[in-house]
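My structure is below; once you've seen it, I'll send some questions.
A single protein chain has been removed from this complex, and every other one stays in its place.
The chains carry the letters A, B and C, assigned in the order they are written, with residues numbered from 1 in each.
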């Protein structure tokens, strides 16, 4: 974990209200694992007062990328930043996805991405395709409409199979990415269960969590909560998790990636 | 007085931390009198929460100009605005300079400008040279150093005589503009007194006020105070003025131009 | 925004303590002068009501400047109730309002309870819609350490004595500088107030570290603006559960969304203060924004929104 002033190398629109930013941040890139995030001070002025968290989308040489959607003041200001400016960022933060270990019986990986949830899952797909090249990866991407679909080609280029769902049916399956997942189930008994990794709106994750409980496959989900410190100090970002009765875990430090099974939804 | 979204036509540096901005604002230009100001919302975000006031520097056809110095957050943000963006402005506000009436015995005009005080005085010089072309205008400009001197040539082009003072002596007289004024005094008894108009730091205005009292010449000064509403409603911007014992006058509405004689300093 | 012909426009009108308002958006005392200052920029007839700058018996010069300083998302002011006095107000300022179709609420303040009573009596028979007792100006010390609104006992005395002296709708403007604003509001209700205005400013200060002097000549001033909104909103929420009389929500309102938060928390109406300085059209934009919200959410009557907060626990 480091705090650096990172130079903006690219900041460009890649879809309606969607932007991609590349930052020169070798110190962070070196350490980064899929599912981790950076905590960005978007402005020295405020609002926004607090930093804003963004998943690490890709690491490429000296640079890291994030992929973000403009939803409020902070992301709006971010989208107006120019190449060559500097951003004060903290990272890499949080606990990322647990990659399938070499000895696991997993043979299939399913990634379920809703909206900007693709951001961390592309990084994950890259990591798996390097570390566990033998695994087949299926990516289910959901979006409101075809314009808002992201990263389809990037996943294909990695050799993943990609299925698409849009809420208005303007591309692929008409419905939600979680429907696509359900269509693949129940799984036949004769082959090992897939490992599912999901990132997207909390409603989607909740639904996938339920499916994973029902069909008993391993499932990691990456959550979003409002963060303050981002480093585990303020206890502002907790989610309910299983404990003796229950306990609260910090999205920023114990997560953002959790086993679906440990959460109380 | 109107509120408009004015398009920025020019916003350029003209010296160290000094900028000139031209705005498309025919509605304001038509009404504007020298000494009046506009009240600018520099950002939809805050800080700065409150508007920032700037004297009207020139009116040229459909456009008005302001001349400003970056001293804090508001003016910093202003200096970063780009041509083509819009600014929410109120104006023209306040009571401007009272021009010498056609029947007055005044033959000489002296303008004393400190720092960005030149802003409103150039507009005044233009107005006088149109309305009272027979009057001779002497302009005394003061600044910290030669780099910070503003508008010298603009005044000359209007046919004014210009004398310059810098605090470090890097141009003209070494000292203050108010010293220059004092050097012209005492005035001989045989010719009519000059009318003095001054705009600049409050210390300078105080000194000039004193000189005017001593030598008994008419003197108008343009004051600065922290404004809130800018339209006379909040009573936040008052200065002490003579009354039965004393009274408070609003810089934004009763001023910013006052007769030096009515102020209690 | 599209609207079918058969849809009736939403009703923004309310009855506030007996005063009919076209909409629940007023302008707060001290931030809108005597109305005339903003008349060139704002269509006064569109406002729910105007609360005039607080008036005292005698004209007051107010505090020495500087009186204003900006803080993070806020403004400190120490105007000190500069005003023309009740007589000049009636003679010189009131006639202006006859040209307008907007309720005028007159804010009054006194150094003593008798002065409040005398002010209320003096205003009897004038063409005004209501009174607001300003018991909470942080820039005036009534010869003692506290404001009226910081003490339940004096609050009760002022309100009940003024209540007897006037039949005009009577609002009481409370101070947030208290431990328990609900109990003060309850006292107002018991003493016969028709409503409470929440809140006046918080006492605060700012220091110039170079000169090591307070920036305001008066040392302290009243904090207003978006900075205080969360606290004001909480106070409205608390008081709404404590009293039955209507609440005027005040504090940092800049947008229709802010105003709606106050209404949902329990305010019958809202008033805009500092927002007027930032953008004179704030009240108008807030009114339009509330209307759009109601159309979008198919809300027919603003009254159904008041106190409609849905709490998952209590």
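The definition used in the following text is that contacts are C-beta pairs under 8 Å (C-beta built on N, C-alpha and C of every residue); 3 or more make two chains touch, one makes a residue touch a chain.
Everything quoted here is computed from the prediction, not taken from an experiment.
One of C:12, C:47, C:137 or C:265 touches the chain omitted from the figure, and that residue is C:265. One of C:97, C:237 or C:277 touches the chain omitted from the figure, and that residue is C:237. Across C:94, C:133, C:198 or C:223, the single residue that touches the chain missing here is C:223. The hidden chain makes contact, of the residues A:157, A:174 or A:240, with A:240. Considering the full assembly, A:51 is the residue among A:20, A:51 or A:193 that touches the omitted chain.
Checked against the hidden chain, the listed residues A:77, A:185 or A:231 yield one contact partner: A:231.
Although one chain is not shown, part of chain A still touches it, namely residues 1-3, 41, 46-51, 88, 90, 225-240, 246-248, 253. For chain C, the residues touching the chain absent from view are 71-74, 76, 145-146, 150, 177-180, 202-207, 209, 211-214, 217, 219-220, 223, 225-231, 233-234, 237, 252, 257, 260-261, 264-265, 293, 308-313.
What we mean here is this: only the chains that are shown with their structure count from here on.
For chain C, the chain whose average C-alpha position is most distant is A.
Chain centres here are Cα averages; for chain B and chain C they lie 36 Å apart. Averaging C-alpha coordinates per chain places the centre of chain A 47 Å away from that of chain C. Between chain A and chain B the centroid-to-centroid distance comes to 56 Å (mean Cα coordinates, whole Å). Taken residue by residue, chain C touches two or more other chains at 72, whereas all remaining positions touch fewer.
Residue positions of chain A with contacts to 2 or more other chains are 46.
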